[in-house]
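A protein chain is absent from this complex, but the other protein chains hold their places.
Per-chain numbering from 1; labels A and B assigned in written order.
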Amino acid sequence: MSSPAAKSAPAQARNGALLDVDGVFKHFGGIQAVNGATFGIAPGSITALIGPNGAGKTTLFNVVTGFYKGDRGAVTFDGNSIFRHAPYEIAQRGMVRTFQITKSLAAMPVIDNMMLAAPDQPGERFMNLIVRPGAVRSRESEVREQSMELLEVFNLTQLANAYAGTLSGGQRKLLELARALMARPKLLLLDEPMAGINPTLGKRLLEHMQRLRKEQGVTFLFIEHDMEVVMNHSDRVVVMAEGAVIAEGEPHEVRGDQRVIDAYLGETQEDSTT
Amino acid sequence: MYADGARFLAPRLRSKPPPVGTGRGVPEAPNEIDTPVMEAGHLTDAAPTAMRGRLEERLRQSPALAASLILIAIFIALVIGEGLHDVLQTTVNGLSLGAIYALGAVGLTLVYGILKLTNFAHGDFLTFGAYMAYLVNVTWGAPLVVAVFWAMAATALLGLLFERTLWGPMRRRRAGFLQLILMSIGLAFLLRAVIQWFWGTEIRSLDVDNTSSVEFLGLRVGETELIVIVVGIVVIAAVGLMLRYSLLGKRMRALSDDLDLAETSGIDTKRVILYTWIFSGALAGLAGVMAAATTNIRPELGFELLLPIFAAVILGGIGDAFGALAAGMVLGVMTEWSTLLIDARWKVAVGFVVLVVVLIIRPQGIFGKAKAI
Partner (left out) sequence: MSVDPTSVAPLAVTFEALTEPAFWIGVGVIAGIYTLLALGLQVNVGFTGIVNFGQAAFMAVGAYAMAILTVKAEINFWLALPLAVLITIAFGLLVGLPALRLRADYFAIATIAMAEVVRIFAQNARGLTGGNQGISCAEDDPTLCYFNEWREASDWINDNLVFFWSDPEDLFPLLLVVWATAIAATFALTYFTNTPWGRVLRAVREDEDAAMALGKRTLRFKLQSLALSATLGAIGGFFFALNLAAVYPINFEPLVTFFAFSVLILGGLANYKGVAVGAILFWFVLEGTRFIDLPDPPFTETRIAALRLAITGLLLIGLMAFRPQGLFGKKEEMVLGE
């Protein structure tokens, strides 16, 4: 839990931003991976986070979600400071992430993957297993029902009892998204959701995002490299280079930004020399 | 920047080389970031630098310096409390014990670093070496020097044998870490069983004159101990230099970074692995003979040394030969120093306590770099 003081820490907090990242720094040894990144995300938006390789996008994700502890800066989510809080606590507040390399829990059935993610499970407290088995059971059947509903939406019903490890790469991406939704997120952070899956599946994933935003008001922040996806499917784009946010705006604004072009050109030059 | 999603925080039970096909062509980005990322999981967070004192920052960056300062402080305190002579005498004893730890640790750390194998059978390699020396030195009556070389050769062969029959096939099957650890424990049992079958459980000793000693500045140093110290340091220094400067050493380092990648970049990994086992086995054999020469020979000899050796490996930083040397020596000396303050029967626990404390404070080791060989 954060104090009110921490809440008001970012002086220039964008009013009404669901997630506000303000001057976040993170270094590893001598490498400054995130260098004062600042941006905000409006509720109900779909924001793409782009930038050349090594821009610090994933590191920023890790800092925001608590997997890395940032050096300094402020991160406010839904009005509360979450900077340097534990990952589980941040997730419980409604900011749920996926990983670049899909983390399906391979030796668990798909349905268990789903049910795991549900919040407020009395059965996760050891004592309740002994003293309140009834409450555990009734919530469990609720969770199972919700899981099946969601699997239905993602066309995974057939695979409910299959081990997650036996799924194809694309199915795993879908499962990870469905599982993240089970956690009832206000904000979903997706790290390259489109990477490594075929275009048809990618399209379906994007449709899901749009629908979830419309129907449930879920906000999205995703890292993406495919410019077509970024331009056509996001409301806003945040561009990072060398650990800092160099541009922020609507897709067409960002596209013409000279700094963005330079950053990407710089990358291609580096690539050709290495 | 790319592989970090999968690799941060503590590596998993089934820690493995990165998935095939993801990083092969483009090593530069993940490798640069890898080291700090791995550190980030264990390290206490780098504190805001401006606030802290410079000395503290220096010590944070160079734990070996910090450890040396602590050692010197302990040394001074002991000298004040117990007198210079006693402290020096125990230091010499400690160095001889430390040389054995260090030799065992170098062999273990090579296999650990390069093959990612936590070899619990390494202790019994030492035992095997000791009995091989006994066979030549006592049963056949040959001079000890011959016995030492024979023990080293035989133990190296043993390492090669198990690489061919067990570890190679298991590696090709991509066996998990626990699978390998349990297999090595099984191998440890098997080795000890074979030794016990042929030689029984009687306590034996090599044909060594343990009475002759050298007087030096009022210190009595056993001749055997002196030889153990000198040989230990020389051999490990040689191995360390080989690792750092020879082509084989560089290839070993490449394998230690990423075995799959080394293979695709044209290194004959099989050969390098065989050499790794030859070094590991020969050094274990040498350590076993040294332990046998300074104490005695029992089937449990190696297993009892295994944990302090593991301690030296971890303190030294996995894969780091010089780290293992320093850590082994420090552990040996600390163990002997402890006898000045507490009863000698407690000294076996000193290494473990140091290990546990260091694992808690600084899991990536003290004397090694985060990633070195």
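Assorted remarks:
Please note the rule applied: a contact is a pair of C-beta atoms (placed from the backbone, for glycine too) under 8 Å apart; a residue touches a chain by one contact, two chains touch by 3 or more.
Everything quoted here is computed from the prediction, not taken from an experiment.
Screening B:V146, B:L161, B:L178 or B:A237 for touch with the missing chain picks out B:L178. On the side of chain B, the interface with the absent chain consists of residues 8-16, 41-42, 118, 166, 169-170, 174-183, 185-194, 196-197, 200-201, 307, 310-311, 314, 343, 345-346, 348-349, 352-353, 355-356, 359-360, 363, using the contact rule stated above.
For chain A, the residues in touch with the chain missing from this view are 65, 67, 86-89, 91-92, 96-99, 103-108, 112, 115-117, 119, 121-126, 129, 136, 139-140, 143, 163, 165-166, 179-180, 183.
Operating definition for what follows: only the chains that are shown with their structure count from here on.
The distance from the centre of chain A to the centre of chain B, each centre being the mean of the chain's C-alpha atoms, comes to 42 Å.
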